[in-house]
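Let's turn to chain A:
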Amino acid sequence: MRTRFRALITFLILAWPATAAAQGYAGLGSTAEGFALPERGTALQFPRDHSPHPDFRIEWWYLTANLKDEDGDPMGIQWTLFRSALRPGDTEGWASPQIWMGHAAVTTATRHTSAERLARGGTGAAGVTPAPFSARIGDWHMTSPDTALQNLFLEASGDHFSYSLQLAAQTPLILQGDRGYSVKYRDGQASYYYSQPGYRATGTVTLDGKETSVTGKAWLDREWSSQPLSPDQTGWDWFSLRFDTGEKLMGFVLRGPREGFTSGSLIASDGSTTPLPPGSFTALPQAYSPSGDVPVAWQVQVPDHGIDVTVRALNPDAWMQHSFTYWEGPVTVHGNRTGSGYLEMTGYR
Partner candidate 1 sequence: MLVTVQDLWKSYPGQPPERAVLRGAQLSLAEGEAVALTGESGSGKSTLLHLIGGLDGFDRGEITVAGQALSALDEPGRAALRRGPVAIVFQQFNLVPSMTVEQNLALHARLAGREDRSWIKALTARLGLEGLGGRYPEELSGGQQQRVAAGRALAVRPALLLADEPTGNLDETASAAVMSLMLGLARETGTAVLLATHSETIAAGLDRRLHLSGGQLA
Partner candidate 2 sequence: MRRAALLALLSHWRRRPLQFLLLVTGLALATALWTAVQALNSEARSAYARASAQTRPLELPQITAEAGYIPIEAYARLAREGWRLSPVIEGRWRSPAGTVQLLGIDPLTHPPLAAAAERQEGQDRLPGLLSERGLLVAPPGLAAALSSAPMGPEIAVSAELPPGTVLTDIATADRLLNRNGALSRLVVLPGQPDTLPALRRIWPGLALNAAGSSTGPEALTASFHLNLTAFGLLSFAVGLFIVHGTVSLAAEQRRGLFRTLRAMGLPQRSLSALLLGELLVMALAGGGTGILLGYLTAQVLLPGVSATLAGLFSAPAGNSLSLRADWILAGLGMALGGTLLAGSQALWQVWRLPVLAAPGALAWARASAGSARRLAAAGLAAALAGAAALLPGGLAGGFAFLGGLLLGTALCLPLALHLATRLAARRAHSPLAQWFWADLRAQLPGLSLALMALLLSLATSIGVSTMAGSFRLTFTAWLDQRLAADLYITARNDAQAQEIRLWLEQRGAAVLPIRSTESPFRGAPLEIYGVADHQNYRENWPVLTAAQDAWDRVAAGQGVLISEQFARRHSLTTGKMLSPLPETSYRIEGIYSDYGNPKGQIILGITELDRLFPALPATRVAVYASAATPQPLDGALREAFSLPGSAMIRQSGLKERALAVFDRTFLITRALSLLTLAVAGFAILTSLLGQWDRRLPQLAPLWALGVSRGKLARLDLLRSLALTSLTSLLALPLGLALAWVLLKVINPEAFGWSLPMHMFPKGWMQLFILAHLAAALAAAIPAIRLFRLPASHLLGVFAHEN
């Protein structure tokens, strides 16, 4: 099994930067294999852009939620649908080059359990349709009665967990970066990126056979691109933080041999967004997990906006060990702001 998974990660994730580096993409708007490239200034259109973009290599519908159970204990859930294209475009049937991968997880301070689903495109077993909105893989699904993702209904299950959540957006959609054009590196790699950081969530979570009702906040990220990483980049640390002040902070560090590339945005409680230029957002590891391989406490600072907080993992062992391995889990925020959020770290294992 391991061999196959390693093959999958090699193929789907790590092989890209190498090919991306080898191509002269500048100005052509496409990769050598014919994938489309994000272009600055392209206006995102909704609900169209909630749907898949099969001409781009990779895309995701990424939802995380910080919840509290009946006892008031913190809990996090993850619901992610990845789309990955072998070739640009799509067709019906088995010849479709689209591959779908779902990840779902439930995390408490002491428990982290997750599951993965894989499916081929073109078959109806997995995919995203716009009206009404529906993203699904197998029986996991994220559906909306509307086309604006104002309300979402979310379900997923694994060997040890299942959850069912209703989400209602409190704020408008946020376009990240330059009106949705999010630069990922100095060399110009970029993605289209928008978010809905302001869902209120209610529902039930069953963990190890025990059902509990939950309430909390959820955050949806939508991103698609064709060349997300530069060959010398080793991984990223990605933060989505929700302060009790009503502000929200999205920031990431793309680690490399040189100084890490950082970017992000600060979202005011009214939904107005301030992009953070490279270097404006910083995150420094403060403590490592007991196994020593991943930071579980960070000092996050945005000096321009007076933010200086410590971000601590609710459960240091929130590893997602499936077709590729990464760390994804809920965090608590302390310092000159308090709050909660989600942290994603790749490239440590």
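A quick word on the picks: all candidates are chains of the complex that A comes from, given by their letters.
Operating definition for what follows: contacts are C-beta pairs under 8 Å (C-beta built on N, C-alpha and C of every residue); 3 or more make two chains touch, one makes a residue touch a chain; residues count from 1.
Here the structure is a predicted model, which is why all the values come from computation and not from measurement.
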Touching candidate for chain A, same complex, options 1 or 2: 2
Touching residues (chain side chain A, partner candidate 2) in the complex: 1, 3-4, 7-8, 10-11, 15, 86-87, 92-97, 99, 117-120, 123-126, 136, 138-139, 157, 159
